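One structure, pasted below without further comment.
What you see is the complex with one protein chain gone and the rest in place.
All chains are identified by letter, namely A and B, in their written order; residue positions are counted from 1 within each chain.
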Amino acid sequence: MSATLRFGEGNLQYDAQGRLRHLLSIEGLRERELLQILDTAESFLSIANRSVKKTPTLRGRTIVNLFFENSTRTRSTFELAAKRLSADVLNIAVGTSSASKGESLMDTVDNLVAMQVDGFVIRHPEAGAAHLVVRHLGDSVLVVNAGDGQHAHPTQALLDVFTIRRLAGPIEDRVVAIVGDVLHSRVARSQIHALSILGCPEIRVIGPSTLVPEALSALGVHVYHDLRAGLRGVDVICALRLQRERMVSHRLPSLDEFHGRFGLTPERLRWADPGALVLHPGPMNRGVEIASEVADGAQAVILQQVAHGLAVRMAVLAILAGAAGGE
Amino acid sequence: MSATLRFGEGNLQYDAQGRLRHLLSIEGLRERELLQILDTAESFLSIANRSVKKTPTLRGRTIVNLFFENSTRTRSTFELAAKRLSADVLNIAVGTSSASKGESLMDTVDNLVAMQVDGFVIRHPEAGAAHLVVRHLGDSVLVVNAGDGQHAHPTQALLDVFTIRRLAGPIEDRVVAIVGDVLHSRVARSQIHALSILGCPEIRVIGPSTLVPEALSALGVHVYHDLRAGLRGVDVICALRLQRERMVSHRLPSLDEFHGRFGLTPERLRWADPGALVLHPGPMNRGVEIASEVADGAQAVILQQVAHGLAVRMAVLAILAGAAGGE
Partner (left out) sequence: MSATLRFGEGNLQYDAQGRLRHLLSIEGLRERELLQILDTAESFLSIANRSVKKTPTLRGRTIVNLFFENSTRTRSTFELAAKRLSADVLNIAVGTSSASKGESLMDTVDNLVAMQVDGFVIRHPEAGAAHLVVRHLGDSVLVVNAGDGQHAHPTQALLDVFTIRRLAGPIEDRVVAIVGDVLHSRVARSQIHALSILGCPEIRVIGPSTLVPEALSALGVHVYHDLRAGLRGVDVICALRLQRERMVSHRLPSLDEFHGRFGLTPERLRWADPGALVLHPGPMNRGVEIASEVADGAQAVILQQVAHGLAVRMAVLAILAGAAGGE
């Protein structure tokens, strides 16, 4: 995971005045920015319950959803987040665009900047794509990394810690386990950084040794290859989506075997603390990493995560645009 | 056609207070709801003639177009209907979405509900898809069926009866013929229910016996296998789009033969009442079910249907949202 260090996010995310201008990864953020985002998201949650769910925060500004990978959930929440802040939204799904004419990512963003857009939400299959865009553009336009390869997915991690804080209590006091393909997961990577920064006392990662190697302990997490042992005393369980593509790479014998050893079933859920919360970033592979009874059960907070994700993304856009009340 | 009964729309479309909350099929609606929709649509028709074609009816609400089948016309009219009511619109065309990651329809809608959307317009290749969504979600979010397999397409039927009422006079007084592949048509099925509920004294269905079997008479319609006999004394002719896919199932020998026996040509139009109106739900197969001279002729009201469709869909969205003036 040392690859992340090459990106040097620590400086890249802040503008010359030290204000958060881009959200590229959780790594490199300070606790106070995380808290500002979470607190701002709290204030946006209430808007969702009004019949007119809009604020004029970003009126007249344009946010571009630049997606080089398919996504319903993430694209939709960013689109709704921007629209509820009264921004105009331009959706660009590459594959149906000039990129098929061979234009480079940098030429694409340069052109959109020339159209005076105010921000980019970028999903890209290559790690570091959003960082490269920021290095290229500087601070004139805000950039949110909505998932870059196996590197980072910071708004997912933010909505997860928002959900834990809101539904499971103080993070400084919770034991959190991340279960599944931690090695290749941009979600897990961002979760670990967010939980660490917010003072989570014990972060566990659970999965087969091919997907959760011992070397991960260098990140300050506790590695388990046995689900029962890993869940003991846990307050929050973050399931990861199993990427079926991994099968090809022979890291997994079969989906069935994975489910047999690490799938979250009602019986195994009892190995954790009573009332432990179950999170999943979606979309779920029901019957693989999570049984339907758990996904739809009382301990799952998967749909609350989605609702929180909208509020968190509104908060991120507002703060990066310098338009949040807290600024 | 007994399959429709399994859906039990009678109750499903109304909320606990007996108000119309979903539009899933015409079957199960009462005459007074149909009239409320048609009357509300009349009031929205006039908006189309203003230079600012918007009302604040659904300001701050979000309508999701969830389309599992391609459609320009229906998707565009629902999108414009929602935008003219000042709603935000989220277009999701599945195939370019997480559904390609294997997520179920119910997980997709649950996620969107968690994003606090206010309504779904759903087109799906399987009959009953929109009903299943309502059974799953209950009344928290409005649902419009924009076509489900061969089952129903209620807004199409509503715009057709709106067009008949407006351009051909009282439905209680008109003879209406539906021509073509009635057996597989969700449009025909919904038209028959709407005409029946509104007191149409004579509904005829005309086509080859493979596509218009005698058994259809159980729906209270008169079955004809001869176009000349079927058109005699008719005030309104509803042509159906011939699904080319049917050819594969050997229900039709060829498009040419269909056109030869049942295609609407200027000569055959004279078999009906002078001035009989010609409707078509589009998109047309010119030269198959309808000759271009008829499609573009004085008796065709096909483009008026489209204009009416926009007003009817505005009315449906406003009424289901509880935001129509008449509520």
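Keep in mind that, in the parts below, a contact is a pair of C-beta atoms (placed from the backbone, for glycine too) under 8 Å apart; a residue touches a chain by one contact, two chains touch by 3 or more.
Given the structure is predicted, the values throughout are model-derived calculations rather than measurements.
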{"item": "Residue of A:Ala48, A:Leu90 or A:Leu167 touching the missing chain in the full complex", "value": "A:Leu90"}
{"item": "Selected from A:Leu34, A:Ile47, A:Leu80 or A:Leu112 as touching the chain missing from the view", "value": "A:Leu112"}
{"item": "Of B:Arg19, B:Arg59 or B:Lys83, the residue in touch with the unshown chain", "value": "B:Lys83"}
{"item": "Touch criterion as defined above, residue of B:Gly60, B:Gly149, B:Gly282 or B:Gly297 at the omitted chain", "value": "B:Gly282"}
{"item": "Hidden partner chain, residues of chain B it touches", "value": "48-54, 70-73, 76-77, 79-80, 83-84, 93, 282-286, 303-307, 310"}
{"item": "Residues from chain A at the interface with the omitted partner, ascending", "value": "59-62, 88, 90, 92, 96-104, 107-108, 110-117"}
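Please note the rule applied: only the chains that are shown with their structure count from here on.
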{"item": "Distance from the mean Cα position of chain B to that of chain A, given in whole angstrom", "value": "41"}
